[in-house]
Structure formats: structure tokens, C-alpha cells
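The complex is shown incomplete by one protein chain, all other protein chains being positioned as in the whole.
Presenting subunit A:
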Amino acid sequence: MKFRAKIVDAACLNHFTRVSAMVAKLAKICTLRISPQTLNFILSDKVAGGGVSMWCELEQENFFSEFQMEGVSAENNAIYLELTSENLSRALKTAQNARALKVKLTNKHFPCLTVSIELLSVSSSSRIVTHDIPVKVIPRKLWKDLQEPTVPNSDVSIYLPVLKTMKSIVEKMRNLSSHLIIEANLSGDLNLKIETELVCVTTHFKDLGNPPLASEDASQDRDPEQMAEVRIDIRKLLQFLAGQQVNPTRAVCNIVSNKLVHFDLLHEDVSLQYFIPAFS
């Protein structure tokens, strides 16, 4: 297995740093999948994570000026690594004024993702920062649990409001309740509701717009005013919103009534899918 890649463009580096910071907020430990065309950050829906799952994908050629990888074998040309996301995020943050950044898979007594940064320096000699991020190579037999989740047939699909606004509202609601109900309909209405013994609070978002539905049948049967709802753990929603430092290019929320909420975001050219199951 081999992996080495290089970033020389400052904008690409900053974008990659932002992506890793977002992943670090969403998953403490995640899987990095390296394949010839893409990089993925994956959190699979294990019980340990509370059933939350994440699939983040980026095209490697949008970031790296050089990219070489050799997977486990020719048929299975991919590398799956488990790492602590914060390590990668921290390492990339030190590359603020970097001339070049290199990432490679190395073996220093145990497998590491080595991030090598050449810093711009006032003096003639360059400064080099190296981070060895310990990783665990995930064996092939476990790959099946780490595949792209199938997008469920949702009852309602709606564009999200400005995430910062949503986050500040959910933050306040969190003080009152540990569960939250997200409901939306095909008329562009989205509500965030909490219900406790003492009080019910609902925030209404209107005219959000709905993306065109994939399947024709669903759109015909459903009353546009009818809400699809799901009750979720408010902390999971908050964790997701806290990870979005920048407002995405596109943000869609898909609700499967009483089962699941699926957030489908696009940050420029990086796609993020986040699944929060209904609170059981």
C-alpha cells in the first residue's frame, strides 16, 4: 500500500484544512478512505456513535497537485485508515503559511499518516513541520461496513435555512429539552419543535423551497402541506450544525418520517452526508 500526495496551492490547502476541521467536529474517530479519484471521511453507524453516520467525499484532483496511491491489491485499489480526526485537523492548521504540504503513508514503528509542511520563512532557510498521525489500517474484511450509505426514499426533501441561524436556535432549545422534532413539508415549511412538560417551543421557517423530487410517485401522492416529522437527539443535531463553520453552497434536508433525517450538503466541491436516526 502506498499513498503520497502534495498540495501547493494556498486556496486548496485552506479548503482542505476547513474540511478536516469540519470532520473533526463531526466525528472523533473516523475512517479515511483513499482511492484513485476520491478521498472520503467516513463515520459508520455503529451503536458507539449513537447511530449517526457520515459520508464526506472530495475529488482528489481538486486539491492535490500530486496524488499517487496503490491500494491493497489491483482489484481492491483502496486504502482504509482509521484515525483521530482532530490530529489531522490540528496538523493542517499549522500549515497556515505553507509553501507546500505533503501527506504520505509511512511506517514508523506503526502506520502513520505523515504530514510534512514546508513553511514560508523570512530567512533563507526553510522551516519544516512534520506531524506523524498514528493510523490503523482497516483490513479488507471490514470494508463492507464502510460503504457509501444508500440514500433512503425520503418523505420530504427541503432546502435548509441559514445554518448559523438554525444553530443558534437549536442551542437555545437544547437548554430546555434533550429531544427535538424536525418536521417539514413540500411547501417549503420547516419547523423545529421541542415539547416538555412545562413548555412547547416551535420555530417556523417558511418559503425555504423544496428540491425537485427524484421519484414521480411520491410527489403525486403527498399533500404538500403535510408534515413529515422525526424526533431526534438534540445534541446530535447540534454537533452537526456546530461542524458547519461556513454556510454551504447547497444544503438539503431529507426526512423519512419517524425514522431518519438525512442532511445532504455541498461545501463548494466537497459533499457531506450526515444521517441522524430517530430517537428510539
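Simple rule for what comes next: a residue touches a chain if its C-beta (ideal position, glycine included) is under 8 Å from a C-beta of that chain, and two chains touch if they have at least 3 such contacts; residues count from 1.
The rule we apply is simple: contacts and distances are computed from a predicted model.
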Name of the absent chain as recorded in UniProt (options "Cell cycle checkpoint control protein", "Phospholipid-transporting ATPase", "Protein YIPF" or "DNA primase"): "Cell cycle checkpoint control protein"
Of A:Ser35, A:Thr106 or A:Gln239, the one touching the omitted chain in the full complex: A:Thr106
Option touching the unshown chain, where A:Ile7, A:Ala27 or A:Ala91 are the choices: A:Ala91
Interface with the unshown chain - residue positions in subunit A: 1-4, 6, 66, 68, 72, 84, 87, 90-91, 94, 99-100, 102, 104-111, 116, 118, 121, 123-134, 136-137, 139-140
